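Please see the structure below; I have some questions.
Missing here: one protein chain of the complex. Every other protein chain is in place.
Let's turn to subunit A:
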Amino acid sequence: MAADLHVALVAADREVWSGEATLVVARTTSGDIGVMPGHQPLLGVLESGPVTIRTSDGGTVVAAVHGGFISFADNKLSLLAEIAELSDEIDVQRAERELERAKAEGDAHAERRADVRLRAAAGR
C-alpha cells in the first residue's frame, strides 16, 4: 500500500486537525468524493457537510465543514474551510436548539449549519 495521506484540516483562524490518514471522504459540489493515497491531484469546492477521515491507526475523525475547498497533491491533502469543527467539539444540544430556532425563523443558512453539525456529531 502506498504511504498514508497527510491530512490538514484548516479553518480560517486555526488548524483544526492534522495527521496521517488512509481515506478521506468529503462532499464537493458535484457529489461525495473519497480520496485515498496516490489519488490524482485534485482541487475541488466543498459543500457544507460532514467530512470523514479514517486515520492510520484505525480511528475515525468526523468534522463539520461549512463551505471551503479540498486540495490534494503529493499525498498531502488540505481541507480549507472558513468554519470547521470536529465532531467532539460540537455541542449537540446547542445545535439542536439552533436548528429549532432556524426552522422557526425560516433562516435556511442557519438551519443548514445546524443540520450539518448534528449529522457530523451523529457520525462520530
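Just so we're on the same page, a contact is a pair of C-beta atoms (placed from the backbone, for glycine too) under 8 Å apart; a residue touches a chain by one contact, two chains touch by 3 or more; residues count from 1.
The definition used in the following text is that contacts and distances are computed from a predicted model.
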Check: The complex lacks one chain in this depiction; which UniProt name from "NADH-quinone oxidoreductase subunit A", "ATP synthase gamma chain", "Alpha-ketoacid dehydrogenase subunit beta" or "ABC transporter ATP-binding protein" does that chain carry?
Finding: "ATP synthase gamma chain"
Item checked: Per the touch definition above, residue among A:P41, A:G58 or A:G106 touching the missing chain -> A:P41
Notebook entry, point to check: Can you list where subunit A touches the absent chain?
Noted result: 8, 10-15, 28-30, 33, 40-45, 68-71, 73-74, 78, 80, 82
